[in-house]
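Remarks on the structure that follows.
Here the complex is missing one protein chain, while the rest keep their positions.
Now for chain A:
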Amino acid sequence: MTIYSLYIFDRHCNCVYYQDWHRTVRPKTAVEGGMLPAVYAPVYPAANPDSLYGNRNTLSSSSGVVVAVNDEQPHTPLPTQTHSPIAPLPTPPTSSLPFDEEAKLVYGVVLSLRNMIKKLSGKDEQFVNYQTSTYKLHLYETLSGFKFVMLSDPNADSLRFVLRQIYSGPFLEYVVRNPLVGMDSRERGIDNEYFRMSTDRLIRGLTVFQ
């Protein structure tokens, strides 16, 4: 079972965190003003494009800088940028949608489905996940309005327990109790090094990962 990516949205409808493990196309840089800082360093629009991978790059090698794997080819992970290949790597394809659009679409889908289900079946029903032919989207919503959204391959079982583990583990430790991260900020995301590392470790440590 493959886990593709994780989005976290706060109660102000902003995407405050993003992390991915496997994607067929890399996310594209967001437009200026489209996304908050401190969400995902590689797609944050920097004034100087060179600084994109400068000291703002909080992705250490343990956090899964994953290259794209095309659907038709066999599942061989290409070497990451930390190893220098003999031949130059083909650049992974980039999505045509900028990251902020993508995040807004994901949030829109989640919100609309949730509201529709509440209207259809009453307020005790909870939208848990939905599935398409290529992915399955799992949602875990906290009482405080944070929405943890995870995309995985369609054959996965419900990953709500994973999202709950992320919430009660790394999130409470390194986001809520971190003095440098503002919880209800409308101007910043919640990205930080320890949170990224511990979520990555948690996901990779799952027996069902990969």
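As a convention for this text, a residue touches a chain if its C-beta (ideal position, glycine included) is under 8 Å from a C-beta of that chain, and two chains touch if they have at least 3 such contacts; residues count from 1.
As a convention for this text, contacts and distances are computed from a predicted model.
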{"item": "Name per UniProt, for the chain absent here [options: \"Cytochrome b-245 light chain\", \"Glutathione S-transferase omega\", \"Transport protein particle component\" or \"Dihydropyrimidinase like 3\"]", "value": "\"Transport protein particle component\""}
{"item": "Options A:Tyr130, A:Phe161 or A:Tyr194, residue touching the unrepresented chain", "value": "A:Tyr194"}
{"item": "Touch list for chain A against the chain that is not drawn", "value": "37-38, 41, 55-56, 58, 173-174, 177-181, 189, 191-195"}
